[in-house]
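Notes to accompany the following structure.
Here's a slice of the assembly, chains where they normally sit.
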Amino acid sequence: MTVRATVWGENVHDRENEIVRRLYPKGMHGCIADALNSDPAIGATAATLQEPEHGLSEARLADTDVLTWWGHKAHGAVADAVVERVAERVWQGMGLIVLHSGHFSKIFRKLMGTPCSLKWREAGEKERVWVVNRTHPIAQGVGASFVIEQTEMYGEPFTIPEPMETVFISWYDGGEVFRSGVTFQRGGGRIFYFSPGHEVYPIYHDPNVQAVLRNAVKWAANPAPAWADITAAPNVPVEAAPEPITERGPRLHAPGEAGYR
Amino acid sequence: MTVRATVWGENVHDRENEIVRRLYPKGMHGCIADALNSDPAIGATAATLQEPEHGLSEARLADTDVLTWWGHKAHGAVADAVVERVAERVWQGMGLIVLHSGHFSKIFRKLMGTPCSLKWREAGEKERVWVVNRTHPIAQGVGASFVIEQTEMYGEPFTIPEPMETVFISWYDGGEVFRSGVTFQRGGGRIFYFSPGHEVYPIYHDPNVQAVLRNAVKWAANPAPAWADITAAPNVPVEAAPEPITERGPRLHAPGEAGYR
């Protein structure tokens, strides 16, 4: 069973900024898709902001097991309807990997219910990513810790809900720390946030980072059938109650009437 | 220290439906505010949808330690700007108690990041609310379980994130179960969802339910100073790094430039 991954890239600095262009000639999304496709268990293709529906049509999402998300400058340009659609697909069971500056994307903030704010510094300093649980599927193959020679510092407080699992915590030259790899569950969807990945550094070429991305995509894939009606609030009529009951007292709704939303 | 509670009521069925009007002559919000005010440690006032800014101005929220929320028919009528404002105040540290059909309110869905859907049946059946942790502050004074003689059934699956604490689980005559009391933390704000409370039954007159509401309001009050800038993403300039570092490599942002949102 191949995991079908869609690698979403904002694709703005990838085209407009010369440093980024040089580091990532195919865009960061292209680099990430290549890294994923080096694993035969993953089949990855890219999608970008500039495509119709940002490349995230109903059909495309229906065929996606795991979506990775990189955005930074153009969070506001992502259509709300697409964000809603992605959220619903996550709830149905699609995995979501949110990368670096994606912490401020509409989709991540929507799924977290928190500001997702943090501190930052762009000084090309060193980051050491520590593994908290070395048996976690996402942490396989990267040792007890690994170093990113040049990184953007992301510092606590990172205003997310308490994670399901803290997989990585980062140390920075400049004195800060950050929960750099954290997991969440929202409906049927597994979510992994991973902070390394600033666009002016070659972070997505790093073998450890690429290993984490492959691991995360495979971890987030949920083979269960999609929870298609997860947003529905079905009425259970009295006569369909699991145990026989008799209606008592007044009611607000007429029989068969839908609930309020 | 008195906990300043604002009891928000949609106030639609309270006025329009004769059964509700008879059960709650002052509206459900009036009944709940009275129940809270019977505790000298709480000072509660009501606010409703029909007031300017739904009664939830910046000033009012700034003076609110804990907000309780009851809505049903008119979720869609709540202005998005007010929802955003309430969410921000929760992140800053205001407590939030979401009641019954408030599971589908904009504010609850925003803070959870999930559909918050469930099953339902309006048959006036019996609900038995079981206490999962009898030492929890919210469960004080209600015994090992208590019965609500006539209730609307809310059944699993309840599509919320895994709670911080499961305080109550309900049993229904008709054969369903429901996590009827659950807690969450979002930024500085404590959140409690409590499912009993259908408007055509006298549930908010029930002494156990009233005890839970008082307990919950006191539990949710956070005396810490408001986290006023929780949505900010401050830059830490190189020269302000906790440890002395030297900038290396390229950068995206000019010095002093704000980050993207």
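Order of writing sets the labels: A and B. Residues in every chain begin at 1.
Quick note on the criterion: a residue touches a chain if its C-beta (ideal position, glycine included) is under 8 Å from a C-beta of that chain, and two chains touch if they have at least 3 such contacts.
Just so it is clear, the structure is predicted and the values come from calculations on it, not from any experiment.
This homomeric assembly is drawn with 2 chains in place; in total, the structure file defines 4 copies of the chain.
The rule we apply is simple: only the chains that are shown with their structure count from here on.
Between chain A and chain B the centroid-to-centroid distance comes to 27 Å (mean Cα coordinates, whole Å). Within the complex formed with chain B, the residues of chain A that make contact are 13, 17, 19, 72-76, 87, 91, 101, 104, 110-115, 117-125, 150, 153, 155, 159, 161-162, 164, 173-176, 184-187, 198-201, 230-238, 241-243, 245-253, 259-261.
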